[in-house]
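Just passing along the structure, written as structure tokens.
This part shows chain A:
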Amino acid sequence: MKEVSRRNVGQAVGEMFRTVLQTPITEKYPFGDKVVTERFRGKLDIDPVKCTGCSICEIVCPAQVITMVPVGKKMIGTREVEIKRPSFELYTCIMCGQCVDDCKFGALTLTRNFELAVFKKESTIMKKALTIGK
Partner candidate 1 sequence: MSSKELTDLASKLGGSVTTHVKTVELNVPPDKVLEACKSVSSMPGLYHLSTITGLDLGEEIGILYQFWQGKGFVVVRTAVPKTDPKIQSITGSLPSAILYEAEIQDLLGVSFEGNPYLGKRLLLPDNYPAEAPPPLRKEADPEKIRKMMGLE
Partner candidate 2 sequence: MNPVQVVELLLFPGLTFFVWMAFAFEWLDRKTYARMQGRRGPVVTGPFGLLQPVADFFKLASKEEIIPNQSDRFVLRWGPALFFAAPAIGIVFIPVLGTQAILNHQLDLLFMLFILAFSTLMAAMLGYASAGRYSTIAVGRLVVQYTSYEVPLILSMITPAILAKSLSIGGVNGIVAAQDSMWYIIIAPVAFAIFIIASLAELEKPPFDIPSAKTEIVGGWMTEFSGNTLAYVKLTKSLSYVFLSALAVSLFLGGPGGPVISSNQNLQALFYAIYFFVKLFAVGFLIFVIKTALARVRIDQATKLFWTIITPLSLAQLAVAIFMVFR
């Protein structure tokens, strides 16, 4: 154990005292605000007015979050067509943003809300588009 006698023990001490003077990196999150960046991909949101019910989002979604629910019927010319609106099971959402990219009408957005923990997963099912956008 010759190294012991000529050791450089305690190399970190100077840096330790310098660190004390700096602001800590820990954010006071549950007690203070957490700032996320502009592009942060959080909870999915839909603007029911812009949605036309084209089902593209349902097709592209990799996590099967979106299901199209028939909400009524309308006549196009002589043909009766079902009107569909998306319902979102947000507990399976992986926030990839593929639906937002593919929505031609700009109805979908990823908000910066990241506080997604709930007691019942059913409470995250978003049916906003079903009630208003008829």
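The candidates came about this way: all candidates are chains of the complex that A comes from, given by their letters.
Rule of thumb we're sticking to: contacts are C-beta pairs under 8 Å (C-beta built on N, C-alpha and C of every residue); 3 or more make two chains touch, one makes a residue touch a chain; residues count from 1.
Note that the structure is a prediction, hence the values are computed from the model and not measured.
When the candidates 1 or 2 are screened for touch with chain A in this complex, the one that qualifies is 2. If you check the complex, the residues on chain A that touch candidate 2 are 1, 4-5, 9-13, 16-17, 19-20, 22, 24-26, 28, 31.
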